[in-house]
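Only one protein chain is missing; all other protein chains are in place.
Let's turn to subunit A:
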Amino acid sequence: MTTLTLPTRKAEEWRYSDLDALATVWPTPAPTRIDVAAGESVRHHLLQDAADGAAAVHDYAITIADGARCDFHVLNIGGKLGRVTFAVTLGKGSHFELNGAIIGGGDQVLEIITSVTHAQPDATSGQTIRSILGQHATGSYLGSINVARDAQRTDAFQSVKAMLLDRTATANAKPELEIYADDVKCAHGATVGELDKQALFYMASRGMDPATAKTLLLKAFVAGVFDDVADEAVKGSLEAAALAKLETLV
(Lines give C-alpha, C1' and ligand atoms only; values in the text may rest on other atoms or scores of the structure.)
Protein backbone atom coordinates (compact mmCIF):
# COMPACT_ATOMS: atom_id res chain seq x y z
CA MET A 1 0.00 0.00 0.00
CA THR A 2 1.30 3.36 -0.96
CA THR A 3 0.67 5.89 1.71
CA LEU A 4 -0.88 9.11 0.48
CA THR A 5 0.81 11.23 3.13
CA LEU A 6 3.65 13.32 1.73
CA PRO A 7 6.91 11.91 3.06
CA THR A 8 9.12 13.94 5.36
CA ARG A 9 12.86 14.36 5.43
CA LYS A 10 12.94 12.16 8.51
CA ALA A 11 12.63 9.19 6.18
CA GLU A 12 16.14 8.28 5.10
CA GLU A 13 15.27 7.87 1.44
CA TRP A 14 13.77 11.38 1.35
CA ARG A 15 16.40 13.11 3.44
CA TYR A 16 17.98 15.08 0.58
CA SER A 17 14.91 15.41 -1.62
CA ASP A 18 12.85 18.41 -2.63
CA LEU A 19 9.55 17.89 -0.90
CA ASP A 20 7.97 21.11 -2.22
CA ALA A 21 8.56 19.93 -5.76
CA LEU A 22 7.40 16.46 -4.81
CA ALA A 23 4.12 17.89 -3.46
CA THR A 24 3.24 19.05 -6.98
CA VAL A 25 3.11 15.45 -8.22
CA TRP A 26 2.11 13.64 -5.04
CA PRO A 27 0.81 11.00 -4.79
CA THR A 28 3.03 9.43 -7.39
CA PRO A 29 1.74 6.45 -9.36
CA ALA A 30 2.53 2.88 -8.42
CA PRO A 31 6.01 1.71 -9.47
CA THR A 32 6.63 0.42 -12.97
CA ARG A 33 6.98 -3.34 -12.66
CA ILE A 34 9.64 -5.21 -14.55
CA ASP A 35 9.58 -8.98 -14.12
CA VAL A 36 12.37 -10.84 -15.82
CA ALA A 37 11.51 -14.51 -16.29
CA ALA A 38 13.98 -17.24 -15.44
CA GLY A 39 16.90 -17.41 -17.82
CA GLU A 40 15.88 -14.28 -19.73
CA SER A 41 17.93 -11.22 -20.33
CA VAL A 42 16.44 -7.74 -20.67
CA ARG A 43 17.72 -4.22 -21.19
CA HIS A 44 16.01 -1.03 -20.15
CA HIS A 45 16.93 2.60 -20.13
CA LEU A 46 15.49 5.86 -18.87
CA LEU A 47 16.30 9.36 -20.04
CA GLN A 48 14.84 11.58 -17.32
CA ASP A 49 14.80 14.99 -18.96
CA ALA A 50 11.69 16.66 -17.53
CA ALA A 51 11.00 20.33 -18.28
CA ASP A 52 12.61 23.04 -16.17
CA GLY A 53 10.80 23.44 -12.86
CA ALA A 54 8.86 20.18 -13.18
CA ALA A 55 8.98 17.27 -10.79
CA ALA A 56 9.54 13.80 -12.19
CA VAL A 57 9.49 10.66 -10.10
CA HIS A 58 10.15 7.28 -11.69
CA ASP A 59 9.85 4.25 -9.45
CA TYR A 60 10.79 0.79 -10.65
CA ALA A 61 10.09 -2.51 -8.96
CA ILE A 62 12.22 -5.14 -10.65
CA THR A 63 12.14 -8.85 -10.01
CA ILE A 64 14.81 -10.93 -11.67
CA ALA A 65 14.10 -14.65 -11.62
CA ASP A 66 16.66 -17.44 -11.40
CA GLY A 67 19.47 -17.17 -13.91
CA ALA A 68 17.99 -14.02 -15.48
CA ARG A 69 19.67 -10.69 -16.12
CA CYS A 70 18.56 -7.06 -16.21
CA ASP A 71 20.70 -4.19 -17.47
CA PHE A 72 19.44 -0.70 -16.76
CA HIS A 73 20.92 2.57 -18.00
CA VAL A 74 19.65 5.84 -16.61
CA LEU A 75 20.47 9.44 -17.37
CA ASN A 76 18.94 11.77 -14.81
CA ILE A 77 19.20 15.41 -15.92
CA GLY A 78 15.80 17.16 -16.06
CA GLY A 79 13.32 18.98 -13.84
CA LYS A 80 13.45 20.74 -10.49
CA LEU A 81 13.19 17.34 -8.88
CA GLY A 82 14.27 14.27 -10.81
CA ARG A 83 14.03 11.12 -8.80
CA VAL A 84 14.56 7.58 -10.02
CA THR A 85 14.21 4.67 -7.65
CA PHE A 86 14.84 0.97 -8.05
CA ALA A 87 13.64 -1.79 -5.77
CA VAL A 88 15.28 -4.91 -7.11
CA THR A 89 14.93 -8.50 -6.00
CA LEU A 90 17.39 -11.02 -7.36
CA GLY A 91 16.70 -14.72 -7.80
CA LYS A 92 19.27 -17.49 -7.76
CA GLY A 93 22.26 -16.88 -10.00
CA SER A 94 20.72 -13.77 -11.52
CA HIS A 95 22.34 -10.43 -12.30
CA PHE A 96 21.34 -6.79 -12.07
CA GLU A 97 23.49 -4.05 -13.59
CA LEU A 98 22.73 -0.36 -13.16
CA ASN A 99 24.74 2.31 -14.95
CA GLY A 100 23.60 5.80 -14.16
CA ALA A 101 24.62 9.40 -14.64
CA ILE A 102 23.26 12.44 -12.86
CA ILE A 103 24.05 15.84 -14.39
CA GLY A 104 22.50 18.86 -12.72
CA GLY A 105 22.75 22.62 -12.49
CA GLY A 106 20.63 25.54 -11.26
CA ASP A 107 18.77 24.45 -8.15
CA GLN A 108 17.95 20.98 -9.42
CA VAL A 109 17.59 18.08 -7.03
CA LEU A 110 18.42 14.84 -8.82
CA GLU A 111 18.37 11.49 -7.10
CA ILE A 112 18.95 7.83 -7.73
CA ILE A 113 17.76 5.60 -4.94
CA THR A 114 18.32 1.87 -5.04
CA SER A 115 17.48 -1.06 -2.86
CA VAL A 116 18.90 -4.29 -4.22
CA THR A 117 17.94 -7.46 -2.43
CA HIS A 118 19.95 -10.59 -2.97
CA ALA A 119 17.30 -13.04 -1.83
CA GLN A 120 18.90 -16.21 -3.24
CA PRO A 121 22.43 -17.58 -3.60
CA ASP A 122 24.88 -16.90 -6.42
CA ALA A 123 23.38 -13.66 -7.65
CA THR A 124 25.51 -10.71 -8.70
CA SER A 125 24.80 -7.01 -8.97
CA GLY A 126 26.72 -3.96 -10.08
CA GLN A 127 25.89 -0.29 -9.74
CA THR A 128 27.98 2.47 -11.29
CA ILE A 129 26.84 6.04 -10.76
CA ARG A 130 28.59 9.19 -11.95
CA SER A 131 27.29 12.62 -10.94
CA ILE A 132 28.26 16.05 -12.20
CA LEU A 133 26.79 18.93 -10.26
CA GLY A 134 27.11 22.64 -10.81
CA GLN A 135 25.69 25.85 -9.36
CA HIS A 136 23.27 25.01 -6.52
CA ALA A 137 22.29 21.56 -7.68
CA THR A 138 22.02 18.59 -5.35
CA GLY A 139 22.72 15.09 -6.58
CA SER A 140 22.15 12.08 -4.40
CA TYR A 141 22.75 8.39 -4.63
CA LEU A 142 21.34 6.34 -1.80
CA GLY A 143 21.88 2.68 -2.39
CA SER A 144 21.28 -0.22 -0.10
CA ILE A 145 22.28 -3.79 -0.77
CA ASN A 146 20.49 -6.36 1.29
CA VAL A 147 21.83 -9.89 1.39
CA ALA A 148 19.46 -12.48 2.83
CA ARG A 149 20.67 -15.30 5.06
CA ASP A 150 20.45 -17.83 2.24
CA ALA A 151 22.09 -15.65 -0.38
CA GLN A 152 25.54 -17.22 -0.16
CA ARG A 153 28.17 -16.34 -2.75
CA THR A 154 26.53 -12.99 -3.43
CA ASP A 155 28.83 -10.68 -5.36
CA ALA A 156 27.79 -7.04 -5.40
CA PHE A 157 29.46 -3.71 -5.97
CA GLN A 158 28.55 -0.04 -5.86
CA SER A 159 30.83 2.53 -7.46
CA VAL A 160 29.77 6.11 -6.90
CA LYS A 161 31.74 9.14 -8.02
CA ALA A 162 30.62 12.73 -7.97
CA MET A 163 32.21 15.81 -9.48
CA LEU A 164 31.36 19.25 -8.14
CA LEU A 165 31.79 22.12 -10.57
CA ASP A 166 31.01 24.75 -7.97
CA ARG A 167 31.48 24.84 -4.22
CA THR A 168 27.78 25.65 -3.95
CA ALA A 169 26.69 22.31 -5.39
CA THR A 170 26.05 19.28 -3.21
CA ALA A 171 26.68 15.60 -3.71
CA ASN A 172 25.34 12.95 -1.38
CA ALA A 173 26.57 9.40 -1.73
CA LYS A 174 25.42 6.77 0.67
CA PRO A 175 26.13 3.15 -0.12
CA GLU A 176 24.67 0.90 2.54
CA LEU A 177 25.09 -2.81 3.14
CA GLU A 178 22.91 -5.13 5.17
CA ILE A 179 24.32 -8.62 5.08
CA TYR A 180 22.95 -11.73 6.75
CA ALA A 181 24.86 -14.37 4.78
CA ASP A 182 28.51 -15.17 5.55
CA ASP A 183 30.00 -16.02 2.15
CA VAL A 184 29.55 -12.70 0.42
CA LYS A 185 31.57 -10.19 -1.60
CA CYS A 186 30.25 -6.65 -1.41
CA ALA A 187 32.45 -3.81 -2.59
CA HIS A 188 31.54 -0.18 -2.45
CA GLY A 189 33.35 3.04 -3.10
CA ALA A 190 32.24 6.65 -3.08
CA THR A 191 34.24 9.74 -3.96
CA VAL A 192 33.42 13.40 -4.36
CA GLY A 193 35.89 15.57 -6.26
CA GLU A 194 36.45 18.63 -8.36
CA LEU A 195 37.89 19.15 -11.82
CA ASP A 196 41.65 18.69 -11.80
CA LYS A 197 43.10 22.21 -11.86
CA GLN A 198 46.47 20.98 -13.08
CA ALA A 199 44.82 19.23 -16.01
CA LEU A 200 42.83 22.38 -16.81
CA PHE A 201 46.01 24.47 -16.89
CA TYR A 202 47.79 21.85 -18.97
CA MET A 203 44.94 21.90 -21.49
CA ALA A 204 44.87 25.72 -21.50
CA SER A 205 48.62 25.80 -22.10
CA ARG A 206 47.98 23.81 -25.28
CA GLY A 207 45.41 26.35 -26.42
CA MET A 208 42.18 24.74 -25.35
CA ASP A 209 39.57 27.26 -24.26
CA PRO A 210 38.22 26.68 -20.75
CA ALA A 211 34.77 25.48 -21.85
CA THR A 212 36.23 22.89 -24.25
CA ALA A 213 38.72 21.72 -21.63
CA LYS A 214 36.08 21.32 -18.93
CA THR A 215 33.70 19.55 -21.30
CA LEU A 216 36.43 17.12 -22.32
CA LEU A 217 37.29 16.31 -18.70
CA LEU A 218 33.64 15.87 -17.80
CA LYS A 219 33.01 13.65 -20.81
CA ALA A 220 35.92 11.52 -19.67
CA PHE A 221 34.43 11.41 -16.18
CA VAL A 222 31.08 10.02 -17.34
CA ALA A 223 32.58 7.97 -20.16
CA GLY A 224 31.85 4.36 -19.72
CA VAL A 225 28.43 4.80 -18.16
CA PHE A 226 26.71 4.23 -21.50
CA ASP A 227 29.43 2.13 -23.14
CA ASP A 228 27.52 -1.13 -23.06
CA VAL A 229 24.14 0.16 -24.19
CA ALA A 230 23.47 -2.41 -26.91
CA ASP A 231 21.13 -0.34 -29.07
CA GLU A 232 23.30 2.18 -30.90
CA ALA A 233 20.42 4.63 -31.37
CA VAL A 234 19.64 4.59 -27.64
CA LYS A 235 23.31 4.94 -26.82
CA GLY A 236 23.61 7.89 -29.18
CA SER A 237 20.59 9.64 -27.69
CA LEU A 238 21.79 9.15 -24.10
CA GLU A 239 25.28 10.38 -24.93
CA ALA A 240 23.97 13.36 -26.90
CA ALA A 241 21.61 14.36 -24.08
CA ALA A 242 24.42 14.03 -21.52
CA LEU A 243 26.76 16.16 -23.62
CA ALA A 244 24.12 18.83 -24.27
CA LYS A 245 23.44 19.03 -20.54
CA LEU A 246 27.17 19.22 -19.74
CA GLU A 247 27.60 22.08 -22.14
CA THR A 248 25.02 24.12 -20.21
CA LEU A 249 27.15 23.76 -17.08
CA VAL A 250 30.66 24.74 -18.20
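Keep in mind that, in the parts below, contacts are C-beta pairs under 8 Å (C-beta built on N, C-alpha and C of every residue); 3 or more make two chains touch, one makes a residue touch a chain; residues count from 1.
By definition in this document, contacts and distances are computed from a predicted model.
Q: When one chain of this assembly is omitted, its UniProt record names it as which of these: "Cytochrome o ubiquinol oxidase subunit IV", "FeS assembly ATPase SufC", "Branched-chain amino acid ABC transporter permease" or "Xanthine dehydrogenase family protein subunit M"?
A: For the chain not displayed, UniProt's protein name is "FeS assembly ATPase SufC".
Q: Kindly state which of the options A:Leu22, A:Ile77, A:Leu164 or A:Met203 is in contact with the chain not pictured.
A: Touches the omitted chain: A:Met203.
Q: Considering the whole complex, which of A:Ile34, A:Ala87 or A:Leu217 touches the chain not shown?
A: A:Leu217
Q: For subunit A, which residues reach the chain that was dropped from this view?
A: Residues 196-199, 201-210, 212-213, 216-217, 219-221, 223 of subunit A touch the chain absent from view.
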